[in-house]
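Removed from the display is one protein chain of the complex; every other protein chain stays in position.
For chain A:
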Amino acid sequence: MLALKDVTINYANRSIIKDVSLDVHAGEIVSIIGPNGTGKSTILKAISKRIGVAGGSIMFNHQNLTDMSVKEISRLMCMVSQSNSSPHDMTVGELVSYGRLPYKKWYERMSKEDEEIVQWALSQTHMEVYRERLVQRLSGGEAQRAWIAMALAQQPKMLLLDEPTTYLDIAHQLEVLDLIKRLNKELGLTVIMVLHDLNHAVQYSDKICVIHRGAVHAYGKPADIMTRQLIGQVYGVEAEIEQVGGVPRIHIIKKSNVKDVSKMMNIKPMDIAVLKENYQKLVGGAQSVFLSTIALDGSPFLSYAPFVEHDGKVYVYLSQIAEHYRNLEANPAVDVMLVADESATKNIFARERARFKGQAKNVGNEGYEDVFAKFEAKFGTPTFKMLRTLDFSLFELTLAKGRYVVGFGQAFDVDFAGEHFEHVNRDAHGLDVKPSTKQGE
């Protein structure tokens, strides 16, 4: 029914939405979720042609939106926002009557048929008794129902809802969502809504589209896409997911420490500049820090990341770690990489050294053996001590010359005090590791 293809939306010369593609079938409820400021509402606005697209196309029943007038579009879809403004003296009946406007020429008045449709819209939303009430005197939930009634009076094929439950208490949230679900079922109304509550999205949607940094991070049935990893990557929170009758139920535990790494490592923008500057040198000349890691299948192994020393501290170029994530992705037996527990990794340096003996090269075209040797010569034999695990983990890397803390985990997405390492050729999982300029440049 609705097809977005490679839609790019710019605002003030910055792209807010980049290459978003989305297929919505007739009769579906699709929820768009994602952190604040990722462009969810922008997508809804583009679908309703409130804002134009800079690239790509939006098709409604195989007809391009750009070929349709605003009035034609207003007969196909209607948008209801989190809060809508109405004059202080407008009644519910008047408001809903405005829903007939898309069908009226400028000289036409309300006909008997229009009146019936208004009545029908009011009854569908159980608002008949409120007809003479002032919209501004309604409670949040009633007001939202009044606006949905106006949308219904437009007899749209599709309902767009921008955070329809944001200002409502939980009972009214459910009431509005139940109403939407019922309209979807009984009238076959296609619904696209932006929601914040993940459990509501899961519970009320046929499909969920996760938007992260202006791109589609995942799109599919709630049970298929809602994973701890996804929630961790997109929202930076730790969550547990329980399956209740085939429907995932999400419990948010706490905020991950992803962003704390900048504090832990004392990395400042200046340091990042040093990192960048040295990157080429590092991969060419190869000094690496070893990180102890373990895959979910239980096998511990060492990974490495280039580092620099600056002001007596070691900084690790964390993007390098993402390379390993990608390697792991290629291996279906490995779900996700976690940091090893202490016992498994205590002597991993020696073990890995033995394992890599004779193997040819690493990133810096240096023999692994040489790296191990160089490292040991410089720092002594490292021992690993785990500080904590989960989506993000921290390591205290104990070397002969001192203690260093390095971050690990979702490190490739880490935000160093507001400065991103953006990864250009990011693949579907956001795992490409090419270093690039910081965001906004």
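Everything below uses one rule, namely that contacts are C-beta pairs under 8 Å (C-beta built on N, C-alpha and C of every residue); 3 or more make two chains touch, one makes a residue touch a chain; residues count from 1.
Here, contacts and distances are computed from a predicted model.
Student: According to UniProt, what is the chain that's been left out of this complex called? Choose from "Ferrichrome ABC transporter", "Cytochrome d ubiquinol oxidase subunit II", "Cell division ATP-binding protein FtsE" or "Sulfate transport system permease protein CysT".
Tutor: So, among "Ferrichrome ABC transporter", "Cytochrome d ubiquinol oxidase subunit II", "Cell division ATP-binding protein FtsE" or "Sulfate transport system permease protein CysT", the name matching the hidden chain's UniProt entry is "Ferrichrome ABC transporter".
Student: Please identify which residue in A:15, A:57 or A:81 touches the non-displayed chain.
Tutor: A:81
Student: Please pick, from A:5, A:50, A:196 or A:249, the residue that touches the omitted chain in the full complex.
Tutor: Missing-chain contact among the listed residues: A:50.
Student: Go through chain A and note every residue touching the omitted chain.
Tutor: Within chain A, the residues that touch the unshown chain are 10-12, 48, 50-52, 69-75, 78-79, 81, 84-90, 94-95, 98-99, 101-102, 106-107, 151, 154.
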